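For this view, one protein chain was removed and the others were kept in their places.
Our next item is subunit A:
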Amino acid sequence: MNWQAIRSIYTFEMARFFRTLMQSFISPVISTSLYFVVFGAAIGSRIDQVDGVSYGAFIVPGLIMLSVMTQAISNASFGIYFPKFIGTIYELLSAPVNFLEIVIGYVGAAATKALFIGIVILATSALFVDLQIQHPFAMMAFMVLTCVSFSLFGFIIGIWAQNFEQLQLIPLLVVTPLVFLGGSFYSISMLPPIWQTITLFNPVVYLISGFRWSFFGMADVPIGLSLLAIAGFTALCMVAVWWIFKTGWRIRK
């Protein structure tokens, strides 16, 4: 393993994040506050409780997941797309590194950034609602796994994308709707039966449900199924990244 190379990629990517640390910090704080104003105060005041949890507290896991997923994807996709766009990818391709080292460097940095955002949102939420976490280790494990798996997914998007429009396409047209319709702001038990069944085809449901379980001990789907879903998604992304580097798809001529 070329650990030195992994460290170089990781620190180089993190330096980009630290250059804009204030924006990275302030942006999730403001957006979380806005969500609490709109969903917590304005709409939430009309919703009493969801499965015994105040609506304000209920949306916290969904809110964290929404940001963590979108941040992981955008950080990782930009991280690998930018070198492709400006041509510095030549350095990666001619360096004595294998695909695993490149992935650990880029995905590790993107996941770290997303995790940071997730923790900031969690801390901001605690200012608005009384937050209790029943399974803190499981909560952290779910958050880390989500950061890693969605960073891997973002990495694939970054390699696939051939322009900035494509870079935004999947996150905007696929991921955001799936997250919003995946029970971020409601329990799927609140939906009519037919929609409950349809929603179960949305993979994000399993992630949010598992994450919410770590907070409140309740879930829309069994926790084992959630773990299986996130493990399966991570494995799928790993296989895709391995194939990309093996074939050189969209990176090596």
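Note that in this section contacts are C-beta pairs under 8 Å (C-beta built on N, C-alpha and C of every residue); 3 or more make two chains touch, one makes a residue touch a chain; residues count from 1.
One rule holds for everything that comes next: contacts and distances are computed from a predicted model.
This figure omits one chain of the complex; the name its UniProt record holds, of "Alpha-D-ribose 1-methylphosphonate 5-phosphate C-P lyase", "Cobalt import ATP-binding protein CbiO", "RNA polymerase, sigma subunit, ECF family" or "Na+/H+ antiporter subunit B", is "Cobalt import ATP-binding protein CbiO". Only one of A:93, A:123 or A:231 touches the chain withheld from this view, namely A:93.
Although one chain is not shown, part of subunit A still touches it, namely residues 2, 4-5, 7-9, 11-12, 15-16, 19, 82-83, 86-88, 90-97, 248, 252-253.
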